[in-house]
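Removed from the display is one protein chain of the complex; every other protein chain stays in position.
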Amino acid sequence: MGIVTDKLPGALEKVPGGNVLVTRFDEIINWARASSLWPLTFGTSCCAIEMLMATGGPRHDLARFGAEVARPSPRQADLLILAGTIVKRMAPRLRTLYEQMAEPRYVIATGACTISGGPFIYHSYTTVRGADEIIPVDVYVPGCPPRPEQLFHGLLTLQKMIKEGETIREPGVRRKPVISALPEGITLEDIQGEMKELLVKENVVDVQHAVDKLKWPSGLNESSSGDSGANERGAGDGA
Amino acid sequence: MADALLNQLSLTLSVHTSDVFVAPAMSLADRASRALESGVWGAVLYIVIGLVAVLTAVSVLGLVMSYIERKVAGHFQCRLGPMRVGPHGVLQSLADGIKLLFKEGIEPGHGDKVIFIGAPIFSITATILLLAIVPLAPGIQVVDMNVGVVYIAAVSGLGVMGILMGGWSSNNKWSLLGAMRAGAQMISYEVSLTIALLVVVLFSGTLKVSEIIESQQQGWWIWRGHGVAIVAFCLYVIASTAELNRTPFDLPEGESELTGGYHTEYSGLRFSFFFLAEFANLFVFSALAVTFFFGGWLPFHVGNYEGFNSVMDLLPPVISPMFWFGSKCATLIFILMWFRWTFPRLRMDQLMRLEWKVLLPIGFANLILAATVVLTGLYFFPSAT
Amino acid sequence: MTVEVSSLKELVEQASGDDRSPDTQEYFVNMGPQHPSTHGVLRLVLKLDGERVLRCIPVLGYIHRSIEKISEHMNYMNCVHLTDRMDYLSSIMNNWAVSKAVEEAAGIEVNSRIQTIRTIFAELERIQSHQLWWGVLGMDLGAFTPFLYGIRDREVLNDVMEETVGARLTMNYVLPGGLMADIHPNFVHRVKEFIKYFRPKLDEYDDLLTNNVIIQERLRNVGILSPQTAVQYGATGPVLRGSGVAFDLRKDHPYGVYDQADFEVPVGTIGDSWDRYWVRVEEMRQSMNIVEQLLDNIPPGDFLVKKLNSKIKIPEGRYYSQLETARGILGVFIVSDKKDEPYRMHYRSPNFNNLWCLEPMIKGDYIASLIGAMSSLDLVIPDIDR
Partner (left out) sequence: MEREALQAAVCELDSTVSPLDANADRAAVIVEASALPAIVRRLRDQPQFAFAQLLDHVAVDWIDRGQFELIYQLYSFKHKHFLSVSVFVPREDPRVPTLCRVHPVAEWQEREVYDLFGVLYDDHPDLRRLFLEDDWVGFPLRKDYQDDFMLDRPR
């Protein structure tokens, strides 16, 4: 870490009111880090088109979040968006790339292949089953490939994680991430209860209705794929 | 001993605060010379304050420019640019700056540490020195030496040293390639840049920057120069784009070819120095173009058309220089950004061919033409006096 | 007759040892696997003299996902979705190639509605792929704005296709025996709208890149690939056509309903990067022509010829089928042993064969030319490695 973050907390906390000051510093630094996530231009396969190209495009525009400054050099990048399958031969290179990035660094794993190996798990002699076998991952964005909106959700989740999770007292250690997918005041139990009710209510399935749903109805409204639950896991320390 | 020194210091300070810093009618340049005459401490104080002011200006300029660049790029590309950090993303560059400040600084294992650390400082020093001579408004100029143009030519050549040092010391072949490209490119285009400026020096008959501006009271050189100045201005814009390493001349960085070019190995604060220097240079080169070709802070005047001139002078004298200088500068910066987001990149051999076989002969011919114009006194809008 | 198995390290050592010139020192540079303009994880080991490329050794395998091995353990229906992830920019054509091979092998006749829809989608996807290529070429040559213009128009087409297919990139739309779903009622209308939108945009593309002096300087007479070399090095698709060989499976061995459509095959003259650029831009226009001709007379019928059965069994034998994707000939080779899983599945990928044209194209030229030439090859690395 930089000189400031190393020396500052120890020096400040002895001063009366230093604790508050350090906390303020935390807030400002975390805000800056969360608002300025420069991704590394790194993509191995299909997800790269969706994650780096389509999201950077005019429709979705990654720049709105201040994350369009894609750095080709890992030294200057903050965010490693893992887009695409990782194979055995790539694994050491990926690790090197991660090591070359300067702290603090964040990793978003996008797509089924990067999370678990995806369609290439079985009978494959090369595919690594999940990038988290190689490097710590902060946010998982499932999909094959995920839609750009899902990446944004992942990015916002990461921003929230950074804003709430880090402190300069212990640089490099990230607190357990929050479940950002849920709005405030709603817990996982609420959702599970609601799902149970729905299941009971719709216990009887109307077969004819289900078949009709497969055909295109006349009045169509475009529905977006709503499955954007970015799954988060603890990342461990990146040191 | 210490008391005596302190006494002397407070004495000098009190004398010179009243003398140097309070008197409102004096130009900064006059204050500088006064401060230098008045003793060591006054000079030191003046230099420190001047440098701090310029340093602040560089960082603020860097932040503002990078925000503007991203917004302009966004709108060129049918998108919005930064939106989320502050209203319309205005705090985006601030966040970037703070983040870079607190980011780990990595030094490559087998690199040349001293040069590696020195390179970004060298780079930004060149920018600061260059900014010191830019006249922002009447009297608002840190140094105004009588060999200003020579100073500009000398100092703007320093920037390439930082880049060469950075590329060399990184122990990375891509960096080295980028640095070598930068060296070849910037030194070549330096020639055209200086030749373009010399045209104006011939016209105005002085090397002092403030006097060059004064000489444009009757009309900016770009109008008065019989087309010679327009050619010189075009040469200047092309050469300064190359000096700034911006597309279509961004070969030293050339992301798609050399990953990051000379700053591949830099991270955190050191990278931000390069970053700041680049964006502040964008302002400096536009400001110099405005000074030399568009009359600096002077309003738009046409010689002997008093009615028109008085309309142009309507703005109150406090705002007028700021408005004219700012708007001219902004236009030029916008044009440079327009270049960047439209053109593809040249190849190295094409770049060198353009300089040595096209721009330089045109520049020399132009210089000779300018000399002829000056000798025969064939300006447009000849001054009334 | 000797067999020597070497390694990359030996090759590099051997190649570096043959220069002892006192004036210049040649050196090796790794380009990739993480490099912005290798379009993924291609790695090129470059032997450079200053900025001149003396040797260019492609090193593959950084995204080798063993698709051929996995396919041996999947039924034919499942094999289709793996092909989406090979050349993801021509996913529907990849699906179609496998479906075509399976249909030919199993003797499934598909009706003309299915064929027409497949053809239309293949052409739309070809446009989409070339849009992205156009943008990326601009980006590789240092102009960032064309990239975003390409993406912008790609999104418009993506919406049209997504309405029917339901996916943005890995479409998985064509199955052995038909299609995943019928076309959306809005489809015909929206495709027409798109074509109306995109024709003027193509002229805008011309303004932005094609007519740009720097682009022409960067592409003309760079990376010249003679027709003989192109054929010998196995190039197909726009790379081969750029070299002046008018070979297009759509014309020469028509499949789908290409025989009903009237279109031209654009062909280059000297085979430089500019020709390949021009061929692709022209192909976008031709693809729009094909789509326009087919759009109004999609015949009625089912979108699936028979009940989908994941256990399609193919008679014993070897089957080879191929079609023209956006990058060249994709061949599917199936060896069947009467089970519902293939005994051996092989994909002849266009990119794999096109890649080898790179070294003869740019030998002795600058790194910057290498980037332009590589961009004009339009490589998709997962398709090379499979």
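Per-chain residue numbering starts at 1, and chain names A, B and C are given in the order in which the chains are listed.
Here is the rule we go by: a residue touches a chain if its C-beta (ideal position, glycine included) is under 8 Å from a C-beta of that chain, and two chains touch if they have at least 3 such contacts.
If you're wondering where the values come from, they're calculated on a predicted model, not measured in any experiment.
Chemist: The chain left out here touches which displayed chains?
Modeler: A, C
Chemist: Return the single residue from C:Lys47, C:His64, C:Arg118 or C:His184 that touches the missing chain.
Modeler: For the chain that is not drawn, the touching residue is C:His64.
Chemist: With respect to the chain omitted from the figure, which of C:Ala105, C:Val165 or C:Met180 is a touching residue?
Modeler: Per the contact definition at the top, the residue touching the missing chain is C:Ala105.
Chemist: Please pick, from C:Leu54, C:Ile108, C:Val231 or C:Leu295, the residue that touches the omitted chain in the full complex.
Modeler: Candidates C:Leu54, C:Ile108, C:Val231 or C:Leu295; residue touching the omitted chain: C:Val231.
Chemist: In the complete assembly, which of A:Arg24, A:Arg95, A:His123 or A:Lys196 touches the absent chain?
Modeler: A:His123
Chemist: Using the document's contact rule, name the residues of chain C that touch the chain not shown here.
Modeler: Touch set of chain C with respect to the missing chain: 1-9, 11, 60-61, 64, 66, 68-69, 73, 104-105, 231-234, 236, 245, 247, 252-253, 317-322, 329, 331, 333, 335, 343-344, 346, 348, 352-353, 355-356, 385.
Chemist: In terms of residues, what is the contact footprint of the unshown chain on chain A?
Modeler: Listed in rising order, the touching residues are 88-89, 121-126, 129.
Criterion: only the chains that are shown with their structure count from here on.
Chemist: Thinking of each chain as a vertex joined to the chains it touches, would you call that graph a line, ring, star, complete, or other?
Modeler: Looks like everything touches everything, fully connected.
Chemist: Count the touching C-beta pairs: is B-C or A-C ahead?
Modeler: A-C
Chemist: Based on CA centres, what chain would you say lies at the far end from chain A?
Modeler: Centroid comparison gives B as the farthest chain from chain A.
Chemist: Between chain A and chain B, tell me the centre distance in angstrom, where each centre is the average of that chain's C-alpha atoms.
Modeler: Chain centroid spacing, chain A to chain B, equals 41 Å.
Chemist: CA centre of chain B versus CA centre of chain C: separation in Å?
Modeler: Their C-alpha centroids are separated by 47 Å.
Chemist: Any idea how many Å lie between the Cα centroids of chain A and chain C?
Modeler: 31
Chemist: Out of chain B, which residues touch more than one other chain, so two or more?
Modeler: Residues 77-79, 255-256, 259 of chain B touch two or more partner chains.
Chemist: So which stretches of chain C touch two or more other chains?
Modeler: Residues 35-36, 148, 152.
Chemist: For chain C, which residues are in contact with chain B within the complex?
Modeler: My answer: residues 27, 29, 35-37, 51, 138-145, 148-149, 152, 208-209, 212, 214-215, 217-218, 366-369, 371.
Chemist: Any idea which chain A residues touch chain B in the complex?
Modeler: For chain A paired with chain B, touching residues are 1-2, 4-5, 28-29, 31-33, 35-36, 57-58, 61, 63-66, 68-69, 71-73, 75-76, 78, 100, 102-104, 168.
Chemist: Sort out for me which residues of chain A touch chain C in the complex.
Modeler: 40-46, 48-50, 53-54, 56-59, 72, 74, 84-85, 87, 89-90, 93, 97, 119-120, 122-127, 144-145, 147, 216, 218, 220, 222
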